[in-house]
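Selected chains from the complex are presented in situ; the others are not included.
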Amino acid sequence: MKLITAIIRPDKLADVRSALEEFGLQGLTVSEASGYGRQKGHRQFYRGAAYTQDLVPKLRLEILAEDFDALRILEIVLESASTGEPGDGKVWVTTADQVIRVSDRAEGAEAL
Amino acid sequence: MEISAVDVWVMVSAALVLLMTPGVAFFYSGMTRAKSVLNMLMMCFSALAVVAVVWTLWGYSMSGATGIAQLFGNPFEAFGLSSLLGSGDLISAGFSATFAIITVALIAGGIADRAKFSGWLVFVPIWVTLVYCPLAFMVWGGGLLSAEGEFGQVFGEAIDYAGGTVVHINAGVAALVLALIIGRRRGFGVDPAQRPHNIPLVMLGATLLWFGWFGFNGGAATDAAEAGVIWISTMVAPAAAFIAWIGVEWIRDGKPTSLGGASGIVAGLVAITPACANVSPLGALLIGLLAGVASALAVGLKYRLGYDDSLDVVGVHLVSGLVGTLALGFFALPVDGEGGGLFYGGGADQLIAQSAAAAFAILFTGILTTIIGILIHRTVGMRVAEEDEITGVDLTEHAETGYEFGGLGTGGSFRPHPSSPAAHRRTPEAERVNS
(Lines give C-alpha, C1' and ligand atoms only; values in the text may rest on other atoms or scores of the structure.)
Protein backbone atom coordinates (compact mmCIF):
# COMPACT_ATOMS: atom_id res chain seq x y z
CA MET A 1 0.00 0.00 0.00
CA LYS A 2 1.08 3.53 -0.69
CA LEU A 3 0.43 6.74 1.19
CA ILE A 4 0.31 9.76 -1.05
CA THR A 5 0.77 13.04 0.76
CA ALA A 6 0.10 16.26 -1.11
CA ILE A 7 0.59 19.85 -0.01
CA ILE A 8 -1.75 21.96 -2.12
CA ARG A 9 -3.28 25.40 -2.34
CA PRO A 10 -6.42 25.64 -0.18
CA ASP A 11 -8.55 26.82 -3.06
CA LYS A 12 -7.62 23.79 -5.12
CA LEU A 13 -9.24 21.28 -2.80
CA ALA A 14 -12.56 21.27 -4.58
CA ASP A 15 -10.93 20.59 -7.95
CA VAL A 16 -8.69 17.86 -6.61
CA ARG A 17 -11.54 16.18 -4.87
CA SER A 18 -13.86 16.10 -7.80
CA ALA A 19 -11.07 14.80 -10.04
CA LEU A 20 -10.33 12.06 -7.54
CA GLU A 21 -13.96 11.18 -7.12
CA GLU A 22 -14.34 10.87 -10.83
CA PHE A 23 -11.48 8.43 -10.79
CA GLY A 24 -13.36 6.49 -8.12
CA LEU A 25 -11.39 7.25 -5.00
CA GLN A 26 -13.53 6.52 -1.97
CA GLY A 27 -11.97 8.68 0.69
CA LEU A 28 -9.17 10.88 1.82
CA THR A 29 -7.98 12.90 4.77
CA VAL A 30 -7.32 16.63 4.73
CA SER A 31 -5.65 18.84 7.28
CA GLU A 32 -4.50 22.42 7.51
CA ALA A 33 -0.86 23.29 7.20
CA SER A 34 1.31 26.22 6.33
CA GLY A 35 4.39 26.26 4.29
CA TYR A 36 7.17 28.36 3.10
CA GLY A 37 9.11 27.96 -0.09
CA ARG A 38 9.54 29.78 -3.34
CA GLN A 39 6.12 31.36 -3.08
CA LYS A 40 6.23 34.62 -1.23
CA GLY A 41 3.90 35.53 1.61
CA HIS A 42 2.28 38.84 2.34
CA ARG A 43 3.53 41.72 4.32
CA GLN A 44 1.10 42.69 7.03
CA PHE A 45 0.87 45.91 9.01
CA TYR A 46 -0.33 46.36 12.55
CA ARG A 47 -0.13 49.93 13.71
CA GLY A 48 2.54 50.43 11.12
CA ALA A 49 4.89 47.71 12.25
CA ALA A 50 5.50 45.37 9.33
CA TYR A 51 5.08 41.64 9.76
CA THR A 52 6.36 39.61 6.87
CA GLN A 53 4.29 36.52 7.12
CA ASP A 54 5.99 34.10 4.77
CA LEU A 55 4.17 31.03 5.94
CA VAL A 56 1.47 30.55 3.35
CA PRO A 57 -1.71 28.61 4.21
CA LYS A 58 -1.83 25.21 2.55
CA LEU A 59 -3.79 22.00 2.83
CA ARG A 60 -2.29 18.59 3.32
CA LEU A 61 -4.04 15.66 1.65
CA GLU A 62 -3.34 12.11 2.71
CA ILE A 63 -4.50 9.40 0.40
CA LEU A 64 -4.05 5.71 1.00
CA ALA A 65 -4.03 3.75 -2.21
CA GLU A 66 -3.08 0.42 -3.61
CA ASP A 67 0.31 0.41 -5.25
CA PHE A 68 -1.42 -0.13 -8.50
CA ASP A 69 -3.60 2.99 -8.22
CA ALA A 70 -0.99 5.18 -6.63
CA LEU A 71 0.57 6.34 -9.84
CA ARG A 72 -2.73 7.20 -11.37
CA ILE A 73 -3.81 9.13 -8.28
CA LEU A 74 -0.51 10.96 -8.24
CA GLU A 75 -1.15 11.99 -11.79
CA ILE A 76 -4.65 13.21 -11.02
CA VAL A 77 -3.48 15.25 -8.06
CA LEU A 78 -0.67 16.80 -10.07
CA GLU A 79 -3.10 17.68 -12.80
CA SER A 80 -5.91 19.09 -10.74
CA ALA A 81 -3.83 20.96 -8.13
CA SER A 82 -1.68 22.80 -10.59
CA THR A 83 -1.78 26.44 -11.59
CA GLY A 84 1.77 26.39 -12.93
CA GLU A 85 2.89 29.07 -10.47
CA PRO A 86 5.29 28.64 -7.56
CA GLY A 87 3.33 27.65 -4.47
CA ASP A 88 1.36 24.83 -6.04
CA GLY A 89 3.00 22.50 -3.55
CA LYS A 90 4.59 19.10 -3.44
CA VAL A 91 3.38 15.53 -3.58
CA TRP A 92 5.24 12.60 -2.14
CA VAL A 93 4.69 8.90 -1.85
CA THR A 94 5.67 6.64 1.00
CA THR A 95 5.06 2.98 1.60
CA ALA A 96 2.62 1.87 4.27
CA ASP A 97 3.43 -1.52 5.73
CA GLN A 98 -0.17 -2.11 6.61
CA VAL A 99 -3.53 -0.36 6.40
CA ILE A 100 -6.52 -1.36 8.48
CA ARG A 101 -10.03 -0.02 8.67
CA VAL A 102 -11.09 0.45 12.25
CA SER A 103 -14.75 -0.38 11.99
CA ASP A 104 -14.46 -3.87 10.57
CA ARG A 105 -10.71 -4.49 10.60
CA ALA A 106 -10.60 -4.96 6.88
CA GLU A 107 -6.98 -4.88 5.78
CA GLY A 108 -5.08 -3.66 2.75
CA ALA A 109 -7.06 -2.87 -0.34
CA GLU A 110 -10.26 -3.86 1.40
CA ALA A 111 -9.69 -1.22 4.03
CA LEU A 112 -9.95 1.68 1.61
CA MET B 1 -31.94 76.46 27.79
CA GLU B 2 -31.95 73.53 30.19
CA ILE B 3 -31.89 70.03 28.82
CA SER B 4 -35.42 68.73 28.36
CA ALA B 5 -36.66 65.16 28.48
CA VAL B 6 -36.98 65.20 24.71
CA ASP B 7 -33.41 66.44 24.36
CA VAL B 8 -32.22 63.55 26.46
CA TRP B 9 -34.31 61.12 24.45
CA VAL B 10 -32.92 62.41 21.16
CA MET B 11 -29.33 62.32 22.39
CA VAL B 12 -29.73 58.80 23.67
CA SER B 13 -31.47 57.79 20.46
CA ALA B 14 -28.74 59.33 18.35
CA ALA B 15 -26.10 57.37 20.25
CA LEU B 16 -28.19 54.24 19.82
CA VAL B 17 -28.48 54.77 16.08
CA LEU B 18 -24.79 55.47 15.79
CA LEU B 19 -24.22 52.11 17.48
CA MET B 20 -26.26 50.45 14.76
CA THR B 21 -23.60 50.96 12.13
CA PRO B 22 -21.06 48.89 14.01
CA GLY B 23 -24.03 46.56 14.48
CA VAL B 24 -24.36 46.30 10.70
CA ALA B 25 -20.60 45.82 10.50
CA PHE B 26 -20.67 42.83 12.84
CA PHE B 27 -23.86 41.42 11.33
CA TYR B 28 -22.31 41.51 7.89
CA SER B 29 -18.74 40.61 8.74
CA GLY B 30 -19.76 37.45 10.56
CA MET B 31 -21.39 36.34 7.31
CA THR B 32 -18.34 36.78 5.11
CA ARG B 33 -15.54 34.28 4.94
CA ALA B 34 -12.79 34.61 7.55
CA LYS B 35 -10.50 36.07 4.94
CA SER B 36 -12.68 39.10 4.30
CA VAL B 37 -14.01 39.88 7.77
CA LEU B 38 -11.87 42.98 8.21
CA ASN B 39 -12.68 44.38 4.81
CA MET B 40 -16.38 44.24 5.62
CA LEU B 41 -15.76 45.92 8.97
CA MET B 42 -13.76 48.58 7.18
CA MET B 43 -16.42 49.23 4.57
CA CYS B 44 -18.96 49.87 7.31
CA PHE B 45 -16.69 51.84 9.62
CA SER B 46 -15.35 53.94 6.79
CA ALA B 47 -18.93 54.73 5.79
CA LEU B 48 -19.44 55.85 9.37
CA ALA B 49 -16.38 58.06 9.39
CA VAL B 50 -16.79 59.58 5.95
CA VAL B 51 -20.50 60.25 6.22
CA ALA B 52 -20.08 61.77 9.68
CA VAL B 53 -17.64 64.25 8.18
CA VAL B 54 -19.75 64.91 5.09
CA TRP B 55 -22.82 65.44 7.26
CA THR B 56 -21.00 67.95 9.41
CA LEU B 57 -19.78 69.81 6.36
CA TRP B 58 -22.69 69.91 3.92
CA GLY B 59 -24.91 66.87 4.35
CA TYR B 60 -27.09 68.20 7.11
CA SER B 61 -27.62 71.36 5.19
CA MET B 62 -28.52 69.49 2.02
CA SER B 63 -31.12 67.39 3.75
CA GLY B 64 -32.82 70.07 5.78
CA ALA B 65 -32.01 73.63 4.76
CA THR B 66 -34.00 75.81 2.40
CA GLY B 67 -34.90 73.67 -0.56
CA ILE B 68 -33.64 74.01 -4.08
CA ALA B 69 -36.41 72.98 -6.49
CA GLN B 70 -37.88 70.68 -3.83
CA LEU B 71 -34.93 68.39 -4.50
CA PHE B 72 -32.34 69.15 -1.86
CA GLY B 73 -31.42 71.74 0.69
CA ASN B 74 -28.90 74.47 0.11
CA PRO B 75 -25.55 72.90 1.04
CA PHE B 76 -24.04 76.20 2.14
CA GLU B 77 -26.77 77.35 4.46
CA ALA B 78 -25.60 75.30 7.42
CA PHE B 79 -22.19 74.32 6.13
CA GLY B 80 -20.01 73.08 8.98
CA LEU B 81 -23.01 73.37 11.31
CA SER B 82 -21.57 76.63 12.62
CA SER B 83 -24.87 78.41 12.22
CA LEU B 84 -26.43 76.02 14.72
CA LEU B 85 -24.04 76.85 17.54
CA GLY B 86 -25.87 78.06 20.60
CA SER B 87 -29.13 76.41 19.64
CA GLY B 88 -30.40 72.98 20.61
CA ASP B 89 -30.58 72.02 16.94
CA LEU B 90 -27.16 70.42 17.00
CA ILE B 91 -28.76 67.53 18.84
CA SER B 92 -31.11 66.81 15.99
CA ALA B 93 -28.30 67.37 13.48
CA GLY B 94 -26.50 64.54 15.25
CA PHE B 95 -29.59 62.36 15.21
CA SER B 96 -30.11 62.84 11.49
CA ALA B 97 -26.44 62.13 10.75
CA THR B 98 -26.74 58.64 12.11
CA PHE B 99 -29.44 57.79 9.57
CA ALA B 100 -27.31 58.84 6.66
CA ILE B 101 -24.42 56.84 8.07
CA ILE B 102 -26.24 53.57 8.45
CA THR B 103 -27.89 53.81 5.05
CA VAL B 104 -24.53 53.94 3.35
CA ALA B 105 -23.09 51.17 5.51
CA LEU B 106 -25.98 48.88 4.60
CA ILE B 107 -25.01 48.99 0.93
CA ALA B 108 -21.68 47.29 1.65
CA GLY B 109 -23.43 43.96 2.16
CA GLY B 110 -24.14 43.68 -1.53
CA ILE B 111 -20.50 43.70 -2.56
CA ALA B 112 -18.78 41.66 0.14
CA ASP B 113 -15.55 39.77 -0.47
CA ARG B 114 -14.55 41.51 -3.70
CA ALA B 115 -14.92 45.29 -3.46
CA LYS B 116 -11.94 47.53 -3.98
CA PHE B 117 -11.56 49.64 -0.88
CA SER B 118 -10.38 52.75 -2.71
CA GLY B 119 -13.41 52.57 -5.00
CA TRP B 120 -15.69 52.26 -2.01
CA LEU B 121 -14.10 55.28 -0.36
CA VAL B 122 -14.84 57.32 -3.46
CA PHE B 123 -18.36 55.98 -3.74
CA VAL B 124 -19.39 56.80 -0.17
CA PRO B 125 -19.19 60.60 -0.14
CA ILE B 126 -20.56 60.93 -3.65
CA TRP B 127 -23.50 58.65 -3.05
CA VAL B 128 -24.47 60.16 0.26
CA THR B 129 -24.34 63.62 -1.30
CA LEU B 130 -26.17 62.89 -4.52
CA VAL B 131 -28.59 60.18 -3.47
CA TYR B 132 -29.17 60.08 0.27
CA CYS B 133 -29.31 63.79 1.05
CA PRO B 134 -31.79 64.60 -1.72
CA LEU B 135 -34.03 61.66 -0.89
CA ALA B 136 -34.02 62.52 2.80
CA PHE B 137 -34.84 66.09 1.87
CA MET B 138 -37.65 65.08 -0.46
CA VAL B 139 -39.30 62.79 2.09
CA TRP B 140 -38.56 64.42 5.44
CA GLY B 141 -37.23 67.88 4.71
CA GLY B 142 -40.27 69.38 3.07
CA GLY B 143 -39.32 68.38 -0.47
CA LEU B 144 -40.99 66.72 -3.40
CA LEU B 145 -42.57 63.79 -1.57
CA SER B 146 -43.74 65.67 1.49
CA ALA B 147 -47.31 66.85 1.92
CA GLU B 148 -46.42 70.18 0.34
CA GLY B 149 -44.26 68.72 -2.41
CA GLU B 150 -45.56 68.37 -5.95
CA PHE B 151 -45.27 64.62 -5.90
CA GLY B 152 -46.89 64.43 -2.48
CA GLN B 153 -49.78 66.56 -3.66
CA VAL B 154 -50.49 64.26 -6.58
CA PHE B 155 -50.19 60.89 -4.87
CA GLY B 156 -50.82 61.86 -1.27
CA GLU B 157 -48.22 61.96 1.46
CA ALA B 158 -46.70 58.60 2.18
CA ILE B 159 -46.01 57.61 5.76
CA ASP B 160 -42.36 56.91 6.33
CA TYR B 161 -41.88 57.44 9.99
CA ALA B 162 -38.31 56.27 10.37
CA GLY B 163 -36.95 55.40 6.98
CA GLY B 164 -38.62 52.65 4.95
CA THR B 165 -37.96 54.48 1.71
CA VAL B 166 -35.12 56.78 2.71
CA VAL B 167 -33.06 54.12 4.43
CA HIS B 168 -34.03 50.59 3.53
CA ILE B 169 -35.45 50.70 0.02
CA ASN B 170 -32.75 53.18 -0.80
CA ALA B 171 -29.91 51.01 0.50
CA GLY B 172 -31.40 47.83 -0.95
CA VAL B 173 -31.63 49.25 -4.45
CA ALA B 174 -28.15 50.75 -4.27
CA ALA B 175 -26.70 47.43 -3.14
CA LEU B 176 -28.41 45.65 -6.00
CA VAL B 177 -27.07 48.12 -8.51
CA LEU B 178 -23.52 47.90 -7.18
CA ALA B 179 -23.66 44.10 -7.05
CA LEU B 180 -24.68 44.08 -10.69
CA ILE B 181 -21.98 46.54 -11.68
CA ILE B 182 -19.08 44.78 -10.01
CA GLY B 183 -20.30 41.28 -10.82
CA ARG B 184 -20.51 38.04 -8.92
CA ARG B 185 -18.01 36.58 -6.51
CA ARG B 186 -15.80 33.88 -7.93
CA GLY B 187 -17.60 30.64 -7.22
CA PHE B 188 -20.98 32.27 -6.63
CA GLY B 189 -23.69 29.66 -6.30
CA VAL B 190 -21.21 26.80 -6.50
CA ASP B 191 -18.48 27.19 -3.94
CA PRO B 192 -19.43 25.77 -0.56
CA ALA B 193 -16.82 27.93 1.13
CA GLN B 194 -19.05 30.98 0.79
CA ARG B 195 -20.70 30.45 4.10
CA PRO B 196 -20.65 32.55 7.27
CA HIS B 197 -17.46 32.22 9.24
CA ASN B 198 -18.65 33.45 12.63
CA ILE B 199 -22.33 33.26 13.44
CA PRO B 200 -22.00 34.47 17.03
CA LEU B 201 -20.62 37.66 15.50
CA VAL B 202 -23.69 37.85 13.26
CA MET B 203 -25.83 37.49 16.37
CA LEU B 204 -23.94 40.26 18.08
CA GLY B 205 -24.63 42.45 15.09
CA ALA B 206 -28.32 41.64 15.18
CA THR B 207 -28.32 42.40 18.89
CA LEU B 208 -26.78 45.84 18.50
CA LEU B 209 -29.16 46.53 15.63
CA TRP B 210 -32.23 45.65 17.62
CA PHE B 211 -31.02 47.61 20.63
CA GLY B 212 -30.19 50.64 18.55
CA TRP B 213 -33.42 50.44 16.59
CA PHE B 214 -35.35 51.65 19.63
CA GLY B 215 -33.60 54.94 19.04
CA PHE B 216 -33.92 54.69 15.27
CA ASN B 217 -37.68 54.31 15.39
CA GLY B 218 -38.35 56.13 18.62
CA GLY B 219 -36.02 59.10 18.54
CA ALA B 220 -38.41 61.42 16.75
CA ALA B 221 -41.30 60.80 19.13
CA THR B 222 -42.41 63.75 21.18
CA ASP B 223 -45.57 62.32 22.63
CA ALA B 224 -45.60 59.58 25.26
CA ALA B 225 -48.43 57.60 23.69
CA GLU B 226 -46.70 57.62 20.34
CA ALA B 227 -43.42 56.69 21.98
CA GLY B 228 -45.14 53.74 23.64
CA VAL B 229 -46.60 52.50 20.37
CA ILE B 230 -43.19 52.75 18.76
CA TRP B 231 -41.47 50.90 21.58
CA ILE B 232 -43.90 48.00 21.42
CA SER B 233 -43.81 47.85 17.61
CA THR B 234 -40.04 47.76 17.69
CA MET B 235 -40.16 44.86 20.10
CA VAL B 236 -42.89 42.73 18.62
CA ALA B 237 -42.35 43.04 14.87
CA PRO B 238 -38.82 41.58 14.88
CA ALA B 239 -39.93 38.96 17.39
CA ALA B 240 -42.68 37.87 15.03
CA ALA B 241 -40.36 37.99 12.04
CA PHE B 242 -37.87 35.78 13.88
CA ILE B 243 -40.59 33.20 14.38
CA ALA B 244 -41.79 33.51 10.80
CA TRP B 245 -38.35 33.14 9.28
CA ILE B 246 -37.36 30.07 11.25
CA GLY B 247 -40.84 28.70 10.60
CA VAL B 248 -40.31 28.98 6.86
CA GLU B 249 -36.97 27.24 7.22
CA TRP B 250 -38.38 24.51 9.39
CA ILE B 251 -41.04 23.72 6.83
CA ARG B 252 -38.85 24.13 3.77
CA ASP B 253 -35.44 22.86 4.88
CA GLY B 254 -36.33 20.77 7.89
CA LYS B 255 -34.26 22.86 10.33
CA PRO B 256 -34.58 26.28 11.93
CA THR B 257 -31.25 28.08 11.77
CA SER B 258 -29.72 30.75 13.91
CA LEU B 259 -28.67 32.74 10.87
CA GLY B 260 -32.29 32.63 9.83
CA GLY B 261 -33.35 33.83 13.26
CA ALA B 262 -30.92 36.72 13.17
CA SER B 263 -32.01 37.59 9.65
CA GLY B 264 -35.63 37.47 10.71
CA ILE B 265 -34.98 39.96 13.47
CA VAL B 266 -33.46 42.38 11.00
CA ALA B 267 -36.23 41.85 8.45
CA GLY B 268 -38.85 42.58 11.10
CA LEU B 269 -37.04 45.70 12.19
CA VAL B 270 -36.77 46.89 8.61
CA ALA B 271 -40.44 46.33 7.92
CA ILE B 272 -41.66 48.11 11.02
CA THR B 273 -39.41 51.11 10.40
CA PRO B 274 -41.82 53.17 8.28
CA ALA B 275 -44.83 51.89 10.19
CA CYS B 276 -43.70 51.92 13.81
CA ALA B 277 -45.80 54.86 14.96
CA ASN B 278 -48.89 54.20 12.88
CA VAL B 279 -49.98 50.65 13.56
CA SER B 280 -51.39 48.84 16.55
CA PRO B 281 -49.32 46.25 18.41
CA LEU B 282 -51.24 43.52 16.60
CA GLY B 283 -50.60 45.29 13.30
CA ALA B 284 -46.92 45.38 14.10
CA LEU B 285 -46.99 41.70 14.93
CA LEU B 286 -48.59 40.90 11.58
CA ILE B 287 -46.18 43.11 9.66
CA GLY B 288 -43.37 41.27 11.38
CA LEU B 289 -44.77 37.92 10.34
CA LEU B 290 -45.19 39.09 6.76
CA ALA B 291 -41.68 40.47 6.61
CA GLY B 292 -40.20 37.29 8.04
CA VAL B 293 -41.91 35.13 5.46
CA ALA B 294 -41.25 37.48 2.56
CA SER B 295 -37.55 37.94 3.26
CA ALA B 296 -36.98 34.27 4.07
CA LEU B 297 -38.35 33.46 0.63
CA ALA B 298 -36.62 36.37 -1.08
CA VAL B 299 -33.04 35.64 -0.07
CA GLY B 300 -33.01 32.78 -2.54
CA LEU B 301 -33.86 34.99 -5.48
CA LYS B 302 -30.27 35.89 -6.14
CA TYR B 303 -29.49 32.30 -7.09
CA ARG B 304 -32.48 32.19 -9.37
CA LEU B 305 -31.86 35.54 -10.99
CA GLY B 306 -28.11 35.40 -10.89
CA TYR B 307 -27.17 38.67 -9.18
CA ASP B 308 -24.69 38.28 -6.35
CA ASP B 309 -26.06 40.51 -3.63
CA SER B 310 -23.73 38.68 -1.28
CA LEU B 311 -25.24 39.34 2.12
CA ASP B 312 -28.83 39.81 0.96
CA VAL B 313 -29.34 43.54 1.24
CA VAL B 314 -32.03 43.13 -1.38
CA GLY B 315 -33.68 40.13 0.22
CA VAL B 316 -33.75 41.72 3.64
CA HIS B 317 -33.73 45.50 3.30
CA LEU B 318 -35.39 46.10 -0.02
CA VAL B 319 -38.00 43.37 0.35
CA SER B 320 -38.88 44.00 3.97
CA GLY B 321 -38.64 47.74 3.38
CA LEU B 322 -41.29 47.31 0.70
CA VAL B 323 -43.37 45.05 2.94
CA GLY B 324 -43.43 47.68 5.65
CA THR B 325 -44.00 50.58 3.31
CA LEU B 326 -46.86 48.91 1.49
CA ALA B 327 -48.34 47.31 4.60
CA LEU B 328 -49.13 50.81 5.81
CA GLY B 329 -51.66 50.98 3.02
CA PHE B 330 -53.54 48.29 4.89
CA PHE B 331 -52.58 48.60 8.54
CA ALA B 332 -52.21 52.34 9.13
CA LEU B 333 -54.32 53.44 12.06
CA PRO B 334 -56.65 56.36 11.39
CA VAL B 335 -55.50 59.63 12.93
CA ASP B 336 -58.26 61.41 14.82
CA GLY B 337 -60.74 59.12 13.09
CA GLU B 338 -59.58 60.07 9.62
CA GLY B 339 -57.63 58.27 6.96
CA GLY B 340 -55.98 54.99 7.83
CA GLY B 341 -55.24 51.92 5.76
CA LEU B 342 -57.60 49.67 3.85
CA PHE B 343 -58.25 47.46 6.87
CA TYR B 344 -59.42 50.46 8.84
CA GLY B 345 -61.78 51.69 6.17
CA GLY B 346 -59.46 54.41 5.02
CA GLY B 347 -59.76 53.38 1.38
CA ALA B 348 -56.92 52.94 -1.07
CA ASP B 349 -55.49 56.44 -0.70
CA GLN B 350 -52.81 55.45 1.71
CA LEU B 351 -51.84 52.43 -0.35
CA ILE B 352 -51.49 54.60 -3.44
CA ALA B 353 -49.36 57.11 -1.61
CA GLN B 354 -47.16 54.37 -0.21
CA SER B 355 -46.75 52.63 -3.55
CA ALA B 356 -45.94 55.86 -5.33
CA ALA B 357 -43.30 56.82 -2.80
CA ALA B 358 -41.71 53.38 -2.95
CA ALA B 359 -41.68 53.42 -6.74
CA PHE B 360 -40.18 56.89 -6.74
CA ALA B 361 -37.42 55.86 -4.32
CA ILE B 362 -36.60 52.77 -6.36
CA LEU B 363 -36.33 54.70 -9.59
CA PHE B 364 -34.50 57.66 -8.15
CA THR B 365 -31.89 55.55 -6.37
CA GLY B 366 -31.65 53.00 -9.12
CA ILE B 367 -30.85 55.53 -11.80
CA LEU B 368 -28.49 57.70 -9.81
CA THR B 369 -26.62 54.79 -8.26
CA THR B 370 -26.16 53.20 -11.67
CA ILE B 371 -24.55 56.36 -13.00
CA ILE B 372 -22.34 56.89 -9.97
CA GLY B 373 -21.40 53.24 -9.73
CA ILE B 374 -20.47 52.83 -13.37
CA LEU B 375 -18.44 56.02 -13.39
CA ILE B 376 -16.42 54.97 -10.38
CA HIS B 377 -16.06 51.40 -11.56
CA ARG B 378 -14.70 52.59 -14.91
CA THR B 379 -12.26 55.05 -13.37
CA VAL B 380 -11.01 54.12 -9.91
CA GLY B 381 -12.40 50.60 -10.14
CA MET B 382 -14.71 49.01 -7.64
CA ARG B 383 -13.50 45.42 -7.77
CA VAL B 384 -10.24 43.75 -6.81
CA ALA B 385 -8.24 41.48 -9.10
CA GLU B 386 -9.26 37.83 -9.15
CA GLU B 387 -6.07 36.67 -7.42
CA ASP B 388 -6.74 39.13 -4.61
CA GLU B 389 -10.21 37.70 -4.23
CA ILE B 390 -8.68 34.22 -3.90
CA THR B 391 -6.07 35.36 -1.40
CA GLY B 392 -8.68 37.32 0.48
CA VAL B 393 -9.35 41.01 0.59
CA ASP B 394 -8.23 41.36 4.20
CA LEU B 395 -4.68 40.63 3.18
CA THR B 396 -4.69 42.37 -0.16
CA GLU B 397 -6.68 45.47 0.69
CA HIS B 398 -5.69 45.96 4.31
CA ALA B 399 -2.51 43.92 4.84
CA GLU B 400 -4.01 42.26 7.88
CA THR B 401 -5.77 39.07 8.86
CA GLY B 402 -8.70 38.95 11.22
CA TYR B 403 -7.65 36.18 13.53
CA GLU B 404 -4.54 34.42 14.77
CA PHE B 405 -5.62 31.81 17.25
CA GLY B 406 -2.91 29.24 16.76
CA GLY B 407 0.82 29.17 16.97
CA LEU B 408 1.43 29.60 13.28
CA GLY B 409 1.54 33.36 13.46
CA THR B 410 5.06 32.76 14.64
CA GLY B 411 6.30 32.34 11.11
CA GLY B 412 7.81 35.13 9.16
CA SER B 413 9.68 38.08 10.45
CA PHE B 414 8.93 41.35 12.12
CA ARG B 415 10.10 44.75 11.08
CA PRO B 416 9.71 47.59 13.54
CA HIS B 417 7.67 50.57 12.63
CA PRO B 418 9.06 52.67 9.76
CA SER B 419 9.65 55.53 12.11
CA SER B 420 12.21 53.40 13.90
CA PRO B 421 15.89 53.41 12.94
CA ALA B 422 15.93 49.62 13.20
CA ALA B 423 13.51 49.63 10.31
CA HIS B 424 16.18 50.74 7.96
CA ARG B 425 18.31 47.69 8.46
CA ARG B 426 16.89 45.55 5.70
CA THR B 427 16.76 41.97 6.81
CA PRO B 428 16.96 39.13 4.31
CA GLU B 429 13.46 38.02 5.27
CA ALA B 430 12.10 41.46 4.63
CA GLU B 431 13.66 41.33 1.20
CA ARG B 432 12.21 37.98 0.38
CA VAL B 433 8.65 38.97 0.86
CA ASN B 434 6.93 41.09 -1.70
CA SER B 435 4.86 43.80 -0.14
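When the chains are written out, they are named A and B in that same order, and each has its own residue count from 1.
What we mean here is this: contacts are C-beta pairs under 8 Å (C-beta built on N, C-alpha and C of every residue); 3 or more make two chains touch, one makes a residue touch a chain.
Please read these numbers as outputs of a predicted model, since none were measured by experiment.
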*Each distinct chain appears once here, so what's the real count of each in the file?*
A x3, B x3
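Assume only the chains that are shown with their structure count from here on.
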*chain B contact footprint on chain A (complex, rising order)*: 11, 14, 34, 36, 40-55
*Using the touch definition up top, name the residues of chain B that touch chain A in the complex.*
191-192, 390-391, 395-396, 399-401, 408-409, 411-419, 423, 429-430, 432-435
